[in-house]
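Structure provided below as structure tokens; questions to follow.
Yeah, one chain of the complex is gone here, protein chain that is, but the others are all in their spots.
Then we have subunit A:
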Amino acid sequence: MTYSGVNRSTSGLTAEDNYYGEGQEAYQSELRQSSISPEVSEFLYNLLEQILFTTQEEVQDKQRKGELSRLYDNYFYLSDKYYQLYRWPTVEEVSRHLNIDSEIEGWQISIFRRLYSELFIRHSLELSESKAPAPFSYSDYCDSMDIYLGLFNLLLNECKEPLNFDLPSQWIWDIINGFLKHHESFLIWRSQVKKRSLKERQLLRDSDNLWTVELVLNALNTLIKFSNINEQLEAYHKTKDPEAAKEAGNKYGRQPLYRNLGYFSLFALLKLHTQLGDFHEGLLSVKNIRITHQTLTRMTIPLSAINLVYNMGFCYFMMRRYLDVIRVFSEITQLTQSWSLGQGSISGEQIMKIQVELIVNKCNKILAFITPLIPQNFDDKTTKSLSRITTLNEAISTFRLEELRDYFYQCCPQFLPTTTPDYDNLVDQSESCVEHQWEVFLSDYIPQMFIPRVRGYLKFYASLPLSKLAEFLASEYAEFSQEQVEKYMIPNDIERLRSFLMCYKHKMYSPVWMGDSPLEGMHRSANDLEFYLDGDMIHIVERKKRDQTYEESFVDEILKLRDLRSQIIKPNQSFHQAQY
């Protein structure tokens, strides 16, 4: 442990590093450990060494990358061991510790500093969200913005040529995801005006360009453009040949580092737009990604795959494309079985397991809104998890809206309060975003809440007069007051029932994905029960039980085999594969 012995104030931070100075008050003694333990020290030396080495051309092989991902796992292990209550040492302390000061030239050193800063700030944010007494401050947010933008700039602009450098995909995903997390955290922190001190409010008032949505959108779009990932994916869909896709890449896009950065930025863009309530733009930003069993098994980073599927599913959910929600979600429940999560002792994996489960739970809750309307045949795993949440059926048929609201709040993404808060009147607006989306959803959902009961009756008949069904429903909904009947349009008379049956048909007739871009689709009826009106008589079309054709029994058998295979062959754990 050799300190360079240079006084902090004169340690000669380069101009680009100046902004770290601002945040130092926050890292005062109580937030960090005073000395660097030997184990951490070894980690830091190894990390520096690896970064210096991997950038040399002759050692660009898989072994090196494996070494980096081992180190990355080690980072989680050390965070767990030494930094559960404290922040990691600042980048200046580390530089001093490793005896690298700004006089040492070379972008490798800058990369090391930037990457380390990112690990540091990401960990600090996580720390501030746990119980530890280390809240994120205004200057921390300033720092985090500079760290991320600095890292992206270093990777893209500051060099005229692409860097000859690579990182494990998991690390890249975590960087992109961390970038979004800081943005989200800042917007929420800012919107909680009541909790902000007078000084903080003054600082916020004076800085309207800190962590803005445009800034994040621009950064992600720049990464996507540089890596020309969209062009590569298009080429891949045309030819189904990963080589042809690489051909389509420019000098940046051909490198795994940039391709992965671009690829994950697409996921991030989808997530961000979803959080802003722009579900159309969200799906548009992943227009070149197809969710199939095949593509999903190729995604080696479980968290990225599950985030993609969840956000797409939620967009479909808000667009009332229920069959598509069911399709993407049932793929993911199959996949989670094949990921060997949380079996290692590494804390990184444990965290990942918890996060994956959290999102799978959300997916199941979304499905709970849909299954009462469209009973489908799910695979066993989904059915099992759904059996735990069938209580929603009750809530839907009896209009317990508060219960439904709680459910929606639990399964929706964190919506972002984008408008600058009113610092004088101190009204918290973080709640109002999700409330708004809930109301939009509810007004679309209410007319569909009669479906389960009506379906129940229709199933028993071949034909049924409107008046008879209206009578049945009137007795079902007898406990509702006239006011409620008007408000929810409860179909307990012929006129309202007629409207409802049309509405039923209309709501269940939506686009279904047919293999192209996620937004495209052909209109299909999601009804499993076909009926029509002949004057005032409802006729239910009997579905003839057909003999299973050869084709269908083959498909069934192949599907069984596929599931079996995906359980036996775990997805390739090697860190570099073309991820299409």
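Here, a residue touches a chain if its C-beta (ideal position, glycine included) is under 8 Å from a C-beta of that chain, and two chains touch if they have at least 3 such contacts; residues count from 1.
Going forward, contacts and distances are computed from a predicted model.
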Practice prompt. Pick, from "Mitotic spindle assembly checkpoint protein MAD2B", "RBR-type E3 ubiquitin transferase", "Eukaryotic translation initiation factor 3 subunit K" or "DNA replication complex GINS protein PSF3", the protein name that UniProt gives for the chain of this complex that is not shown.
Written response: "Eukaryotic translation initiation factor 3 subunit K"
Worksheet entry | Among A:Y75, A:W173, A:F226 or A:F279, the residue in touch with the chain that has been omitted | A:F279
Discussion item. Among A:S137, A:Q192, A:T418 or A:S517, exactly one should touch the missing chain; which is it?
Written reply: A:T418
Response to the item:
Sole touch to the unshown chain from A:S35, A:N164 or A:Q294: residue A:Q294
Discussion item. Take the complete complex as the reference. Which residues in subunit A touch the chain that isn't displayed?
Written reply: 213-214, 217-218, 221, 224-225, 240-241, 276-281, 284, 292-294, 318-320, 323, 327, 376-377, 418-419, 432, 435-437, 439-440, 443-444, 447, 489, 499-503, 505-507, 509-510, 512, 514-515, 524-528, 530-535, 539, 541, 543-544, 546, 551-552, 555, 558-559, 562
